[in-house]
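I have a structure I would like to understand better, so I am pasting it below and will then ask my questions one at a time.
With one protein chain removed, the remaining protein chains of the complex are shown where they sit.
We just call them A and B in the order they show up, numbering each chain from 1.
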Amino acid sequence: MNPDRKHPPQNGPSKGGASPGSALSQPLVETEPTAGRAESPVWLVVLLGVLLFWAQLYIENYAGGFNPRVYDPYRSYAQVDAANPKDETGELIAKGEVLYSQLCVACHQGNGMGSPGQFPPLAGSEWVVGSPDRLIRILLHGPTGPFKVKSVDWNPATAMVSFGSAFPPDQVDANIGAILTFIRQSWGNNAPLIKPEVVKRVREETKDRSAPWTMDELLKIPETP
Amino acid sequence: MPNMNVQAPAPETVSTARAPISPREINRSCCLPVTVLLASSVGWLVVASVLGLISAIKLHAPGLLSGTAWLTYGRVYPAYSFALIYGFAAPAGLGLGLWILARLSRAAAFGPIATMIAGLFWNFGVLVGTLGILSGAGAGYEGLEVPGFASPILLASYLALALFAILTLHFRSERELYVSQWYLLMALFWFPWIFTTAEMLVVYFPSRGVVQAVIAGWFVHNLYWIWMASLGLAAVFYFLPKLTGQPLHSRGLAMFGFWSLACFGGWGGVQGGTPAPSWLASVSGAAGIMMLVPLLAVAVNWHMTMKGKDQKLAPSPFLPFFKFGAFCFILASLLQIVGLLRAPASVSGHSHDLSETVQSTFALAFGLLGQFAEVARFTHYGNGVSSLFLFGFFAMVAAGGIYYAVPKLTQCEWPAPELMKWHFRCAAAGAALLAASLIIGGIRQGAAMNNPSLAFLETVRSTVPFLGLGTLGMLLLLVGNCALGINFARLLLNCRCSECCPSPTNPGGRS
Partner (left out) sequence: MFRVLSVPDKSRRAIMNQGPLVFLGVYLAMALSWLGMVFVPEMQLGRMQETTVPPAGGRYPAPRSGLAQEGRDVYRANGCYYCHTQQVRARGFGADFERGWGARHSVAPDFLYDRPVMLGNVRVGPDLANIGVRQPNAATHLLHLYDPQMTAPGSTMPPYRFLFEKRKISGSPSPEALKLSGESAPEPGFEVVPKPDALALVAYLQSLRADLPLFEAPLPLPGKKPGGAGTTNQPPDGTPTTNPASGTTPVK
């Protein structure tokens, strides 16, 4: 066939150049690259150390503690929490749950159902979800005499104690507000929170009273709009 | 006299070592699979360049070819990117890698026919994927556009190619592993894992919410900065010492660079501003800054190799490709590193008992880099860096390797050697122009975008001249790549293929 002029000459292996006749000093036998034995420069290792130090500083400052709820520009979960509007109801419920378990659960039980014949239920009770003014007074000074709760008459031998003086003066409003908010949001009850300010107002209004309340007295107090 | 460094196999390794064979025989064994891979890669390079030119024009002249859904920018651009990375970069890198692996192992390619079939399957997968993207079936993530029906084809072909390459390495007669072989091992292994993870957790069984985007970003980062970087670095580490006749400056430094790349290169992908928890962007940013270490290791090694003291050879006509590619790799890595870090202006290092000087130095460094990243984010800057990486580094290195290897494999010379020079000039100028215009235009765009008194349309208008320059760069790239394509096509048409396909009367091919 036609002697293909594009093939290199038959004597000798291919050379390293693209066009025949160039690169005379390219090796006749193709060699593979080898690696020398020079040492790594120490400044590079030092740089690695410096960068590692910097990297851990950077991550410590800007990684938000690896918390999945921390996004730029916040640097920590605490910052995100602080930037959020306070959930007053939630905080009151949480606190009230603790206080209830300490002070109220013995009588009204953990499920808010009370005990037949002894302690009236709180679940579904119109006194709990009704007027805050009446409810706060029950807690501040205690109830006395027969009460009608959910169409059932209650007149327990052991009266409920009052809690108006059970707490130090600087905590009484917050604690009562917390307990009442908790019971108003538990066991199917869904009534609005009772803020500590409201408890304080009622306390001011009744500061001259220390006797417990009867049902008739409470029913005379108007429902707060 | 360059040293040969061919060793006879030690007695204890005789079970897996074969008798050493000559480079000529290795070339002959590699001829079929590698030439097929390289030829298909060049074909896809031309296709990708055309698609890239269309999408570049559309950026500043959006009315072009806007009548049909198949050619809308949102489909042409990902098709260009897919064809460039999977159609060109993968076969070129794998083909050259297989040849380099065989040569360094002093072993014949294992299963050449099967390797060639795997390569053809890969091309089929790329074709299916490209047409799928143009028809609107893209997966929806930049860099992970391959449709779900095309990815199994690609994965299966890749696994076959990787298997044969590993077997070639396994039956090597040269026991010492050179630097390029480490990088090729890393590339062969890394891709299937990131690809499978990305396809499973993003395309087939998507994770909930933004985790998909995090994994997709991680995949793309690994694709560029571990996988493609390894393939390209393997080629540069092979050709730079070989063509200059100098030994590589330091094996220890190369090891340092290799392991630091493996350790830090895989953690990127989440940039500032992403709606993911801030620790992800911090870790990615910190790892990105650490990439300075492998970058410098590689740069020092290459620089000292080029300045080597052994007797110099005549300048090889292929060396400019590798020198340009090496330079662009360093530059692209640096630009990627400085464009990454997000940080507010102040540092509260209250948990450390550090001196104020140290803290304020770091704060200054954070602050400057962070402000730059704030400007570069969401602009063409990122595309400019990718273009520099793909066209300035990878394409040039691959082209240099193709120009060197194909005559050796096929024993046919390039029909038009002067076209190689024109390819280099056009491709180098085009890559530089494209990258510079996108990077500088991107910085200007970012500065304008961060200035709220400028209407958004003003920022768009300010980028148009730069995008025009980018189109010019893309055009130059197309011309250069067509030069390569024409050269290759003519070589294949004129070559007698006796090396690749030995005839019955001459079973060993031309002697």
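Details
By definition in this document, contacts are C-beta pairs under 8 Å (C-beta built on N, C-alpha and C of every residue); 3 or more make two chains touch, one makes a residue touch a chain.
Computed from a predicted structure; not experimentally measured.
Across the entire complex, contacts from the unshown chain go to A, B.
Contact with the undisplayed chain is limited, among A:D72, A:D133 or A:D173, to A:D72.
The residue touching the chain not shown here, chosen from B:P206, B:G308 or B:P417, is B:P206. Touching the chain that is not shown, out of B:W267, B:F362, B:F391 or B:W414: B:W267 (per the contact rule at the top). Note that of B:G325, B:G382, B:P407 or B:G430, the residue touching the chain absent from this view is B:G382. Mapped onto chain A, the interface with the missing chain covers residues 37-43, 45, 68-76, 78-88. For chain B, the list of residues touching the undisplayed chain reads 58-60, 62-63, 66-69, 72-75, 77-78, 136-142, 169-170, 175-177, 182, 185-186, 189-190, 193, 197, 201-202, 206-215, 218, 222, 251-252, 255, 259, 262-263, 266-267, 269-270, 272-277, 280, 283-284, 342, 344-346, 348, 350, 374, 377-380, 382-383, 445, 449-452, 455-457, 460-461, 463-464.
Assume only the chains that are shown with their structure count from here on.
Separation between the centroids of chain A and chain B, computed from CA atoms only, is 46 Å.
Within the complex formed with chain B, the residues of chain A that make contact are 1, 4, 6-8, 10, 13-14, 16-20, 22-27, 29-41, 44-45, 47-48, 51-52, 54-55, 57-75. Residues 2-5, 23-24, 103-104, 106, 178-180, 237-243, 245, 247-254, 256, 260, 272-273, 275-279, 281-283, 285-287, 289-290, 292-293, 296-297, 300, 304, 313-314, 316-318, 342-344, 347-349, 351-352, 362, 365-366, 403, 407-408, 411-415, 417, 420, 494-496, 510-511 of chain B touch chain A in their complex.
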